[in-house]
Every structure is written in structure tokens, then in C-alpha cells.
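Removed from the display is one protein chain of the complex; every other protein chain stays in position.
Up next, subunit A:
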């Protein structure tokens, strides 16, 4: 269930890694039309906990060879990711994060003010800057890639391997027999399978309710915006620790930017003005020159946020039904890993060692992987 990046990647890896090509992807709308096509396309692996780093670094490594593997140019640009620090305290946090990343074997560097301004000369250095530049966290292998191409590339490759991609097909209910999931009923008829998975960001709780269980998920709107195209001015994927705003420049020249979640739990794919204003004011504070830019589009996606801001990969309480959900604001960068690990789980019936810590059981055992506190991500 779900023809987004995670669902398409899962189908592709089921066919490629496990030789299972009798796979149907059921998509309510069109492929890549949900959060896969709504994010700001950043890929990176600068997380805090070893479990998270193993997951996101695996994903980044898969991204690095994805264009070649799928024979589809995903336009991966490893232009470097920079988290800008704006105070002594931010620098403490930055140093802690860099140390954690280096211990985990990730290419992280602690930049001072001079290094940051060399990479992003347009940052506000005025005497009245509300968020002065102190330094930052640099990951050279981070970057951006074309989000639609990731969906289309996986879809084409999966289709070539025999996977059926069925669009305009909404899952209405589960077929549960003897306490186990035996298939789904859809708007286009019944499909029976002993192995069903859901990768449906923004609708995880609604589907799980149909199967009769709840999830540790709250859904929020996450907004993003894009400006008119301009000449090259920003060649990194930038995040401000102070304002929570992140921005990059697309190949067309548009400034693509976003910020933190709307604080109101929501299924409205539009976003509210306060979060919108906060994000824009953060951007303009960092880049006064961007005050002249016109915004072309603004939109929101619904993100499924877990209490520890880490995803859920694993079996559901219903045998035969598997979960890949709760990626919060960071699902795009994890598409290859999410697909690979869910395929492993569905094909073998047991966890890959990377996905094991992200099982649903962590909320009962208390072994949370609290990245919201660990890496200060904008969840």
C-alpha cells in the first residue's frame, strides 16, 4: 500500500534482492504524489544515535549509486549540507553533534565562522543580525536530488522486474482471517496476499485503525515553499539551528525552503500562517537579499510524527501486515533504506539488523531513539 518512494523502493528491492516479482503496489492517487513530491529534497545522514546513523547512512550510500543502478538520473548533487550555528550555545551543540557523527564514522566537520562564510557568503553578517554566524556542522556528502526522479526511477525499474503498479486504487479495508492479514479490499476489488505492507505517510493511523490497532503517531502539516528562479547564489543544503529554516537552490534556480512543523495536529495539506511566517522570517533574517524574492508556490504535506522522531519499521500487531511509517519530516532521505529494509522484512519474515531498533516494540520496552533531542532536527 502506498505508491510513494518507500512503497516503490520496497517493490523494487523485493524483486531485485529477493526474486519476488509477484508484487502489487496500490496507490490511491498517482505515484510520488504525496510527501515524495512535496519535500525539499535534502539527503544527509548527520544524525546523533548510532542506530539512526546506521539507517540514514545506509540510505545515503544507496542514493550515491542509485542513478547508475536504476539507469535513471536522480540528479543527486552532493553539494554539502551545512547546519549553521548562531551562538556559543549553538556551537556547543554543533561540536557535540560533530563528535557523535565522527565516532559513528560519518564525514562531519565543525566549521568556524570563516569557513561557513566561505561556503555561504550571502549569510547575514551585518552588525544587527539577530542570528549572527558563529560556525556550523558540515557534511560534505549531504546534498539534494530530484524527488520525482526517485519515484519514477524506482517505479520504472520495479515495473521492468514484473511489479504491478496500480494507481487510482484506494485501499478500503483489510481482509483479516484467523487474526492474520490475508489481503485488502480496494476501490477496484479484492486483492489477496499473505504479505501486506503499508508505506502510507500521512495516512498511517487511518489505515491502522481499519486493521484494528493504533500507532504512536500524530500527524502534522509540514510546509515548504519555492521562490522564483534566480542565478546561482546558494550551493549547499543549508539549515539554521537558530531559526529552524532550511533552504537550497534547485537546478532551475528556485530557492526551495521550509521550516518546522505546524504546531497544530492536522490532516490539511496546506499549512497555517504562523509556521509559514516563521519560516519566511527565518530565511530573510539569514539572507536579507532574499527579501526581494517572490514566492511562486507554497504547499504542505502531512507527516506522521512519532514520540522519538524516529521511524517505525517492523511487523504490525496483525500477522502478515508490515509497517514502514512514522518517518516524520525526514522520510525522503530514507527512501532507499526504507524500501530495502521493508523488503527484507517482508521476504524473510525477520528484521534486517539495521531496522531492528526501529521496531514498534521500542515504545513498550522504552528503548526510544530520541533524535528530536539528539540531533535537534526540526520535528
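Here, a contact is a pair of C-beta atoms (placed from the backbone, for glycine too) under 8 Å apart; a residue touches a chain by one contact, two chains touch by 3 or more; residues count from 1.
Basically, contacts and distances are computed from a predicted model.
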Undepicted complex member, UniProt protein name, chosen from "Acyl carrier protein", "Isoquinoline 1-oxidoreductase subunit beta", "STAS domain-containing protein" or "Sarcosine oxidase subunit delta": "Sarcosine oxidase subunit delta"
Tell me which of A:205, A:223, A:249 or A:329 is the one touching the absent chain. A:205
Identified contact with the non-displayed chain, of A:89, A:103, A:166 or A:264: A:264
Among A:125, A:168, A:214 or A:350, residue touching the chain not depicted: A:214
Counting contacts across the full complex, list the positions on subunit A that touch the omitted chain. 203, 205-206, 209, 214-219, 263-268, 272-274, 306-307, 363-366
